[in-house]
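So the structure is just underneath, and the comments pick up after that.
All protein chains but one are shown at their positions in the complex.
Moving on to chain A:
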């Protein structure tokens, strides 16, 4: 498939260089200021890693892009978050619609206490899709995409809770992919997994970036170096440094970044 053809097949919007943008973003939890004014552009079809010590605001910042902070008590935001140039915090934005476009994978694998099939089909079913053949095809395709199909193809109607942690996390990724998002947010997706499962997820991330814009929060510096194209270092609610991963990990501009990646604090 030629490059042009591929682009039109996937989505026209990804031709825009900056898929996600933050403009003067501040976040408050009641009186506490968690994000202290961040401007940032995140590139389409790249993997961008957020690193920084616990409590630096990187998870909060990540969750702004699918408005998952909305239900948190005392949450308030200033500034703009843009996806494909559209401010997603405008009043008339349909949050449910937005979240279909932005998939999310959480720190701890969180499958529903239902069957494997029901887990993957859930996102489609809530859109009102009832066509059994379509659902079946979509579930199979999504499971194949995360390389879980061979392991579960005979157990589609068994409880998802019976899977191992790594399988559960891949199932959660398949579940997110089934609704065809263009962006995938991952909040420390491997922190609860063993090294082997972690390697599988990282491999998967590498494959997925062809089609998706991926943002990943991680505590694991090696992981950020391995999977990401760009890395952003956060500290105390501020974006300290943001650059190509190669550059940031080998030759950081700021002293704070260097201290952190060399393990002198955090």
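We adopt the following convention: contacts are C-beta pairs under 8 Å (C-beta built on N, C-alpha and C of every residue); 3 or more make two chains touch, one makes a residue touch a chain; residues count from 1.
Just so it is clear, contacts and distances are computed from a predicted model.
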Missing subunit (named according to UniProt) among the choices "MaoC family dehydratase N-terminal domain-containing protein", "Phosphate transport system permease protein PstA", "Chemotaxis protein CheX" or "Aspartyl/glutamyl-tRNA(Asn/Gln) amidotransferase subunit B": "Phosphate transport system permease protein PstA"
Touching residue (missing chain; options A:19, A:58, A:138 or A:175): A:175
Option touching the unshown chain, where A:57, A:103 or A:166 are the choices: A:103
Touching residues (missing chain, whole complex) on chain A: 66, 68, 71, 73, 96-100, 103-104, 106, 108, 110-113, 122-123, 125-127, 172, 175-176, 179
